[in-house]
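Complex shown without one protein chain; remaining protein chains in place.
Let's turn to subunit A:
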Amino acid sequence: MDAECDGSRADFVAVLRLQLMGGVMGRDDLKRGERKSTSFWSSLWTGKVDVKSIEQMPFVDRQECLKEIWLSEVLSDWEKSWKSERARELYYAGVPVMLRGKVWGMSIGNDLQIDPSMYSELVQLARDRRAQCDEDDIYAEKNRLLAKTVEHLHIDVPRTMPHLEVLQDEQPVKISENVGKVLEAFLMLRPDIGYSQGMLFLSSMLLLYLDPEAAFVAFTNLLDKSRLLDFYQNSADKVELYMNAFAQLVSEKLPKLHAHFVKLGVEPSMFLLNWLMSAYCRVLPLDLASRVWDLFVSEGDTTLFSVALAILESLQEELLTLDFDSCLRTLSQLRKRTMDQDALIRGIKKIRLSEKSIDDALGKCSRK
């Protein structure tokens, strides 16, 4: 466990324990506890549970309760219910750990119709191609480039989420063993996008809850057409535009903080690149990042901007008293803070930017 994640350590151990109970991706379909709890919970509530009441529960009870609700109200009829208002409320309440892999996978979907069995073939292909670097054919240059990229991404693998383990088929598996492979497979499928630092945080997060094939399918679909691609491709103009658009949004929603930032010279890129390009996995405690991802997978990448605004709003009073150094220190070390998760999630819900509000902000900035 990363020492920097201490704040969420206890919860995270609980998370892993629950995964053991439920099996990754709900493979065991949550046999344990089900007999007791189904009748237990349904005897407590006959109608729809008020999500607000769940917030008061201790961690494990809350997970159990949410699991029952998700199973009976959403997963029982996914196509019909996952976009409903009730489901939205449940995403904000948090997807229970044991169902997270399943729900994330289904929420992200597979519009690209990638066959999961392609994963191991692509990993093998990447290995074969790299082994053929020295051959003298038309692919040699491409293979050398691939080898270089793969070498680079393997420098980053141990620097992404060190020490994390999940249980797969009852065996502890180091996340890092598969993180690189998912990216290698992705490189074979999307050489046009290539590898960018930050991507590994996304694949690690997915691997925490999904098995490697499913994580690969989810990763590839998640990035397809995502605004994150503008960042990963490091198009300076586009990134600058997003940064200005974000400053615009801060000025509209948090004018006092915006004025403070302008006075100090704090610019969004100084903290926001780090937040967005790791989809918060690098900056938030893992359990909170997972809840942010519940929203990210269901509502798309506009959520990532809402989250940034909600974090700033939650820290506003403090930031207003800080100087340049302390502001940046605070914004880059969120993991070391104890954050009220539910309060932040409520903040995100309140802000909830639409696709259009981001496009509008981008439009305003590009006209300037």
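Assume contacts are C-beta pairs under 8 Å (C-beta built on N, C-alpha and C of every residue); 3 or more make two chains touch, one makes a residue touch a chain; residues count from 1.
Assume contacts and distances are computed from a predicted model.
S.K.: Since a chain is absent, check the UniProt entry for it and pick the matching name: "Ras-related protein Rab-11A", "Cullin-5", "Exosome component 7" or "E2 ubiquitin-conjugating enzyme".
M.R.: Of "Ras-related protein Rab-11A", "Cullin-5", "Exosome component 7" or "E2 ubiquitin-conjugating enzyme", the absent chain's UniProt record names it "Ras-related protein Rab-11A".
S.K.: Return the single residue from A:A147, A:L322 or A:C365 that touches the missing chain.
M.R.: Touches the omitted chain: A:L322.
S.K.: Of A:H152, A:K336 or A:K356, which sits in contact with the chain we cannot see?
M.R.: With A:H152, A:K336 or A:K356 as choices, the missing chain is touched by A:H152.
S.K.: Which of A:L146, A:L206 or A:V239 touches the chain that is not shown?
M.R.: Final answer for the missing-chain contact: A:V239.
S.K.: Of A:M118, A:M270, A:M339 or A:C365, which one is in contact with the hidden chain?
M.R.: Among A:M118, A:M270, A:M339 or A:C365, only A:M270 touches the chain that is not shown.
S.K.: Suppose we count only contacts with the excluded chain; which residues of subunit A make the list?
M.R.: Subunit A touches the chain not shown through residues 2-4, 152, 155-156, 159-160, 162-163, 194, 196-198, 200-201, 233-236, 239, 263-265, 269-270, 272-274, 277-278, 282, 321-326, 328-329, 332.
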